[in-house]
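Every protein chain except one is present and positioned as in the full complex.
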Amino acid sequence: MSTAAIETYGLVREFKKGPRAVDAIDLRVEPGEVYGFLGPNGAGKSTTVHVLTTLLPPTAGTARVAGHDVVNEGAAVRAAIGAALQEAALDPFLTGREHMTLQTALHGIRGEDGRRRADSLLGRVGLTEAADRKVRGYSGGMKRRLDLALALVHQPRILFLDEPTTGLDVQSRSALWAEVQRLASDRGVTVFLTTQYLEEADVLADRVGIIDHGRIVAEGTPEALKAEIGRPSVEAVPADSGDLAQTKDVLARFGEEVASSPKGAAVRLSGGDAQLADVVRALDAQDIHVEHIQLHAPTLDDVFLAKTGRSLEGAGDGGEEEETATADAGASRQLAGQEA
Amino acid sequence: MSRGTFTSVALAVGWRNVHNYFKNPAMIVPGVLFPLFFFTAFAGGLSRVDSVPGFDYAAGYTAFVYGFVLLQASAFGGIFTGFSIARDFESGFSRRLMLAAPRRSGIIAGYWVAAVTRAMFNVLLITVVALIAGLDIAGGPVDLLGLYTLALIVNAAAMLFGSGVAMRLRTMQAGPAMQVPAFLFLFLAPVWVPYELLAGWVHTAATVNPVTLVLEAGRGFIAADPVKVLPAFAVALGLAAVSVLWARGGLRSAERAA
Partner (left out) sequence: MSRSTLALQVGMLARRSVVRTMRQPAMIVPALFFPLLLLSINSSGLDSATNLPGFPTDSYFQFALAIAFVQGALFSAGSAGTNVAADVETGFLNRLSLTPLRRVALLLGQLAGILALGLIQAVTFLGVGVVFGAGIEAGVLGALVIVSLSLLISLAFGCIGAFVALRTGSGETVQGIFPLLFAALFLSSMSLPRNLIETDWFQTVATWNPVSYMLEGIRSLVITGWDGQALALGFACATALAVLMLAATSSALRTRMMRT
């Protein structure tokens, strides 16, 4: 019997008249692990989560969560998991406490037990004072915290978090990270976390799976993945913007060009860290005064770029409807540029 | 140069709204459907009412109802344009318009162009249906000119009223604030029976309601028996003039908030 918390074999989810949102994914998450599922918008992260949390049946393949098959043992899976999905999924007309009362009751935690559990969780996420206010008045961060508290009501062994910090300010994000780390380290909860933020995956995840167009393109610890890429990049910003082209030419001798700030040039060093001194000497030989020079260690974005040829940031499908945008744009152009 | 700019602003805004209107069936349906329902329900379901003693309208009950429905379609065509303006404010598109347009009053004119186009489309559809249903318009070309001019003035007044509300509140929640007054003006009038047959508090309300004059004049045109033409036009133009001031105030309010 497998001891994995989450495992999938050839998991597929197709939608009618659409591409495969999840395309034969194999993954395995051990108990107590924080697994980061990283990818751009439209990569298939949320669909994968919906399948693993029994909200969508797979089209093909198998998935087991907490030792139970997601298709045939859905109720057992749901009893073992908690989920905070992409939407905060709250009723704006109920208070935080009323949400907790409803959730505890539905999970069969009644009376005094239910009240204690609710108070404890509300306290843990810092919502005791706001508990009796309607959710409509909550900030985005407060809604996310309540969402997390509701997911933990029945003390699940496995927690699914679908982009939990999207749209949150820095403070709220840090608070949520701290809570996730605490859950994993103190309580041994397995956390399956989807995110499009590199930093989040780097900070929180024990292992990362990078998904693109429904397929896992890379998997491993953040350090191992970055070490695969191996080589650092150097970015130089010339003091005189007129020297930019020349700076680029010089740097081009040391490796292939990578993305940089608009005022600078950057390359991935073919020879590693040791080449930095050569770069500085070469720039000096051309009499290029450098305002700023920096060595960048590889990031998960570099990993994504190496595997897919695209940068993770900005790689997602916009997916925006533009039925009337043409008309709007036309009107704006006319307004801005028209004469008699 | 300045007059041309006003025109180009108006045409650009008008074109965009008309384009969006015809590309989006969900916008067309309410403006056409509700007047048609009323027409069908009243002309079909209440036709016996013309047998009530004292009901004196030569053109028949279908024409009697058509007069109201025409007014309703014109008024609500203007109000629904107000909805579009509110939506533009809520989405932020209005800010873009106000930043880009050299003559901002041209924006209101543009919305009016759209309102007129929408109203003409709705009225055409409703008239075709009414004719198929047996509407008999006794009025000649001059009467019809008078009838549809009156309808256009009502459309403009309603649109300007709606735009004033939309520009002050700048949210789709402004919908009821536009619809309810329009609804009350329309329905506290001789909708189903002539003014003389109204009873109770509605009779009192209709006595002071300016729409009563407009409605009676419209019905007179249909029956080739023009009545109260000058007072009706005076009232309609007066309402439109007040609505212009209201809309201008709304524009100032929106400019301050932008």
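To keep things simple, chains are lettered A and B as they appear, and every chain counts its residues starting from 1.
Note that a residue touches a chain if its C-beta (ideal position, glycine included) is under 8 Å from a C-beta of that chain, and two chains touch if they have at least 3 such contacts.
Keep in mind the model is a prediction, meaning the values are calculated, not measured.
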{"item": "Option touching the unshown chain, where A:R20, A:R115 or A:K134 are the choices", "value": "A:K134"}
{"item": "Selected residue (touches chain absent from view) among A:H154, A:R173, A:R207 or A:K226", "value": "A:H154"}
{"item": "Among A:G10, A:P57, A:G123 or A:G167, the residue in touch with the chain that has been omitted", "value": "A:P57"}
{"item": "Absent-chain contact - pick from A:E14, A:E30, A:E98 or A:D202", "value": "A:E98"}
{"item": "Where the unshown chain meets chain A, residue by residue", "value": "53-57, 70-72, 74-75, 78-79, 81-83, 85-94, 98, 101-103, 105-110, 134, 150, 154"}
{"item": "Residues belonging to chain B that touch the chain removed from view", "value": "26, 29-30, 33-34, 37-38, 40-49, 51-55, 176, 187-188, 190-193, 197-203"}
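Following the convention adopted for this analysis, only the chains that are shown with their structure count from here on.
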{"item": "Distance from chain B to chain A - Cα centre to Cα centre, in angstrom", "value": "51"}
